[in-house]
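With one protein chain held back, the other chains of the complex are shown just where they sit.
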Amino acid sequence: MELLWLVPALPLLGFALLTLARRLVRGVAALIGVGSIGLSMLVTLWIAYSFLVSPPQSGAASDTVWSWIALGDFRVSVAFYLDSFSLVMILVITIVGFFIHLYSAGYMEGDDGFARFFAYMNLFTASMLILVLADNLLLLLVGWEGVGLCSYLLIGFWYRDPANARAAVKAFVVTRTGDAAMLVGFLLLFTSLGTLNIQDLLSKAVSQWPSGSGIAIAAAALILAGALGKSAQLPLQTWLPDAMAGPTPVSALIHAATMVTAGVYLVARTHAIFALAPPVQLAVGIIGVATLLIAGFSAITQRDIKRVLAYSTMSQIGYMFLALGVGAWGAALFHFVTHAFFKSLLFLAAGSVILAMHHEQDLLKMGGLWKRAPVAFWTFLVGALAMAAVPPLISGFSSKDWILSWVWSSPAGGPVLYVLALLGVLLTATYTARLVTLAFFGRERDVPEHVHPGGALIAVPLIVLAVPALFLGLIQTPRSLGGVNLFASFVQGVLPEPGAEGPPSTELLLMAVSTLVALAGLVLGWALGVSQARAHLARREAEPAGSPLHRFLLSGWGFDWLYDRAIVGPYRWLARINQSDVADWIARGFAALSRLLNRLLSLAQTGRLRWYATALGIGAVAIVAMVVFL
Amino acid sequence: MSSEQILALLPILVTSAASVVVMLLVALKRSHGLVFGVTVGSLLVALAAIGSSVSVMPQAVSSLLIMDRFALLYIGLILAATLAVALLSYAYLESRAERREEYYILLLLAAAGSEVLAAAGSYVSFFLGLEILSISLYGLVAYRRQTPLGIEAGVKYLILAGASSGFILFGMALIYAEQGSLQFAALAAAKGSSFDVVSLVGFALIVVGVGFKLAVVPFHLWTPDVYQGAPAPVTAFVATVSKGAMFALLLRYFIQLDLYQYGAVVLVFGIIAALSILAGNILGLLQNNVKRMLAYSSIAHVGYLLVALLASGPLAVSSVTFYLIAYFITNLGAFGVVGYLSSGEREAEEIDDYRGLAWRRPWVAGALTASLLSLAGIPLTAGFIGKFFIIAAGAGSRLWALLIILVVGSVVSFFYYFRLVLAIFREPDAGAQVPYPSASLAGGIALSVLTLLLVWLGVYPAPLVNLLGGMTSGLL
Amino acid sequence: MRQYPIDYGLVLSAVLFAIGMAGVFVRRNVIFVLLCIEIMLNAAGLAFVLGGARWGQADGQVMFIFILAMAAAEVSVGLALIMRMFHRFKSLDTNEIARMKG
Partner (left out) sequence: MFPVFYVAGLVALVSTVMVVTRRNPIHALLYFILSLVAVAVIFLDAGAPFVAALEVIIYAGAIMVLFIFVVMLLNPGVALVIRAREWIGPAILSLLLTLGIVYSVVGSTIKTMGISATTPKDIAMALFGPYLLGVELASLLLLAGLVAAYHLGRRIEREAPARGASLQPGAPVGSGAPSSRKEGA
């Protein structure tokens, strides 16, 4: 474990090199940028190997690098903590991160800010690694803020467009709102428990606070607020769709390996505190399921391929929060792992599609791309099936099914949450199928003559990532499908399960139901995609009207009309309500309030000396009055 | 006066003697370079003199000045900040059609006044130090006496500072008439369990004057106007040294008289702190003038400092001082960049002047960005550690309401700090490029040292924290 | 020992101070504003001297002398600045110098 510090240090070194040496040859910059993560990945693999071969005695190891702040009894060190949980995290971050970096070397080839891009990406990965390895809250905060800063830098990477800059500021400010509350939560923990060390903190909390006590609820709620911001959950989710302004590999990194999963990590890491605060834990589940549904509805109506994926991330993270809410910590982590692989795959494949489309992101203008960009198509298909949770090999199926079974059987779960989650499954399958249909099948609508989906640097990461997206589910399968339990047993020590599992028959039944629902969603999504594509073509070409029968057939047996009334209409309605982002109102309200107060207070700044002097007098009178009469 | 006392006073003596020497030099020959050299040299000597003063402290020099570790620490801070201001002023003054030499006399005198404030142990030295500082500042703020804004700022500052001096004096007079002594220590001994009403009113009036100098709500209205109208290096001085000296005095006064036990006093300061944080940050929100924006941000930062002051306990003095040091470095850096980019004819104060700075002056842009990040309290800067200490101290004293306001205010402040950062990294307009003056060596050195300190304190604050723990323990 | 009305003296100084303060708030002519500040300073000086008389100390009068020095310095700088202002703005009205605001 002595090498642990190298894991974040290598990308950090890469960042430093790339920043200091400003005029690098492209190849060298790529070598440093990708190589630092690659080395970090190798170190991580070595650590994982030794962890598995000779696990540390207490199940965890920590490594103090240096003492950062020492003030009396108060001591904060730069120290890293490794247990099976953080090991899984760093494995995913470095592996997925490495392939995203590799892909970027191809994707960003012509960009002016090539070296700058890799510098930020390295810093981003390093921050995330610091976050998950941090031994104390302060260091965790450093990683947390670093992640925020890098997301700001990367979303605004193409800063010449003011819209991108706005999106960057939005992401930063919205997540900061949650961070502020989280900071207070950390302070509450620190002052009431007297330490910043996370493990000490958790054990003290468990021993000192009774379950359901006010302080535990307050602490959990405040931490949750921070997690909601970073993980883009209701009501702080609004920054995520706009964050698409950054280059596609950035989106992949934000959505798969870093940033949005930080909230999941934080809640899972402090799960002992959440377990002491049942109302907050319930809130986690409810927020998760609400985000899952709202984001799902939004995803169905989006035209921009990356926005669909963005909303899908929100809804998938919603699953993780739902799992956290019912106490299925391990299942949440497992969904994080599978999601990291299939979502990065989806984003990178989408990036390839976008390249092929000459930076066109409108789904309605695509179509028929399956034969023009075969690598992107097949890998995207794998990712999409994983996300839609279609059995049996696909990784997303195992993790989602694990979550669903716990939602049903955990004491904190129940049928209501289960039904809502099932609706989420339907939505997920629908928007995924619609996406695939619109992008890859049907007639080519506005596809350019020459299509360049990218070279080997783009194809290789896609193919490599497709493998875990397909097969990763095998390490943790339901009992009726082999009952492999590798993952659960690996993280068991850190992330216990919420209770006893239900009988296998129930599990089988649940699995069948969810599979059926997913399949139904696929059909629905396919139909939706076909009808929308046709409508788009019809609008464009304004075909002459034929016989009624012809029109009936052209409109797809009237299904269009039916779907329009029965499904699309309500969907649209829900989505329209949500498209203006109901929850955005809170953020906007805060901004508007600040603006209003600013105007009011600015009225006082008249520039007139007489008024300034009078204000001095008013203040004097007020203070004298307070001192005398209080 | 014994030789030990003279030794203890050495930093103040050197500073005041330097002002006289500069004046004599001006009488012989006007040479900007020479005067600048003497000023910088004497400030360095005064800094070195602190080393010899340490050997004889704590030392009460008559009843007026108390040269203890606390005073010497703040004197060192004041001298270092004045040195930075002097370095930043050279190029600024050089590019201006204006007499330059008087500036250094006034700067040295203002520094001397601040040092007296930091060491004041009685109302007499409090008053005299304050007035030396104020009157030098009248001259400095209005130094651009040919420009309407300079005059406007000067008149506003003079009238309001004069009125606030009146408040302070009357408050002191009331306390003196009631207590019969002008010394803080005697008051602390005599007051027993509680103050009488007259003394309380007197104390409230002193708070008005102190609040004015610290620019806290509701005495903050002058701040943006004076910051805007004053030359940029003077603005840096007003924002840092003048406030820091006043804060040192407030801290000593607060602790010596143990004002924590008076609910009303604590409440007054709590309300002032809360209002300053909120009003300062909200006023900065839509500000397009960088100097005014930084003025509003400094109002909020004094609010943060007051939170730390109210959080009594072993962390309070250290955390106040640490934050103050971080605040000094950060604001000197920010205002220093403004001064560094201001040319003979115009101040670089509009946000558009900073557009694309990163492409035209990457190092200066780096320094400004670092300062802004530190103001915002982003980790790995001095500002973050400072804010962390404040929050830790506040949480230790369970000042939850204030902490929440502090956090809300910080969130609001990100908006305007990052607005400026964004402008810095925007593509510069091809057509309308603001002319920046040529780079100056002295200013460049000052800015690089400040930026390095800012990062160093953010990454490895432990040595300074240990030092502060030792330095300020004498007060408790 | 006669009872000298120290309290009334303090009340008088407070009233004088208040009149000066009101003048600072009300007057627009900057010369008057400066004059009103002098009234405030003088009132404070009165309070110091009376305080010194109450305790039979010289300290109050010493403080008065310092106030005198400060008033002199402030007035000389203030009047110089007012001259500058008059030359530049052709007015002594403080409302005229309100270019910076907001």
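Each chain carries a letter (A, B and C) given by its place in the written order, and its residues are counted from 1.
The criterion applied here is as follows: a residue touches a chain if its C-beta (ideal position, glycine included) is under 8 Å from a C-beta of that chain, and two chains touch if they have at least 3 such contacts.
No experiment lies behind these values; they were computed from the predicted model shown.
Participant: Who does the absent chain touch among those shown?
Facilitator: Output: missing chain touches B, C.
Participant: Among B:L109, B:A273 or B:I325, which residue is in contact with the omitted chain in the full complex?
Facilitator: B:L109
Participant: Using the definition of touch stated at the top, determine which of B:M23, B:L149, B:L267 or B:I404 touches the missing chain.
Facilitator: If we include the chain that is not displayed, B:M23 is the one touching it.
Participant: Which positions on chain C touch the chain that was left off?
Facilitator: 1-2, 4-5, 8-9, 12, 15-16, 19-20, 22-23, 26-27, 29, 31-32, 34-36, 38-39, 42, 45-46, 49-50, 52-53, 56-59, 61-62, 64-66, 68-77, 79-84, 86-87, 92
Participant: Need a quick check: the contact residues on chain B for the chain that isn't drawn.
Facilitator: Counting only chain B, the missing chain is touched by 1, 16, 19-20, 23, 30, 32, 61-65, 97, 99, 102, 105-106, 109-110, 112-113, 116, 124-125, 128-129, 131-132, 135-136, 138-140, 142-143, 145-146, 154.
In this section, only the chains that are shown with their structure count from here on.
Participant: If you connect every pair of chains that touch, what shape comes out? Choose line, ring, star, complete or other.
Facilitator: complete
Participant: For the interfaces A-C and B-C, which has the higher count of C-beta pairs in contact?
Facilitator: Here the pair linked by more C-beta pairs in contact is B-C.
Participant: Can you give the whole-Å distance between the Cα centres of chain A and chain C?
Facilitator: 65
Participant: List, in ascending order, every residue of chain A touching at least 2 other chains.
Facilitator: Expected reply: 602, 605, 607, 609, 613.
Participant: Which residues of chain C are in contact with two or more other chains?
Facilitator: Residues 21, 24, 30, 33, 94, 97-102 of chain C touch two or more partner chains.
Participant: Quick check: in the complex, which residue numbers of chain C touch chain B?
Facilitator: Residues 6, 10, 13-14, 17, 20-21, 24, 30, 33-34, 37, 40-41, 43-45, 47-48, 50-52, 54-55, 57, 59-60, 62-63, 66-67, 70, 73-74, 77-78, 81-82, 84-85, 88-89, 94, 97-102 of chain C touch chain B in their complex.
Participant: Where on chain A does chain C make contact in their complex?
Facilitator: Touch residues, chain A against chain C: 602, 605-610, 613-614, 617.
Participant: Over in the complex, which chain B residues touch chain C? Could you list them?
Facilitator: So the residues of chain B touching chain C come out as 123-124, 127-128, 131, 135, 138-139, 142, 145, 148-149, 151-156, 158-159, 162-163, 165-167, 169-170, 172-174, 176-178, 180, 182, 198, 224-225, 228-229, 287, 292.
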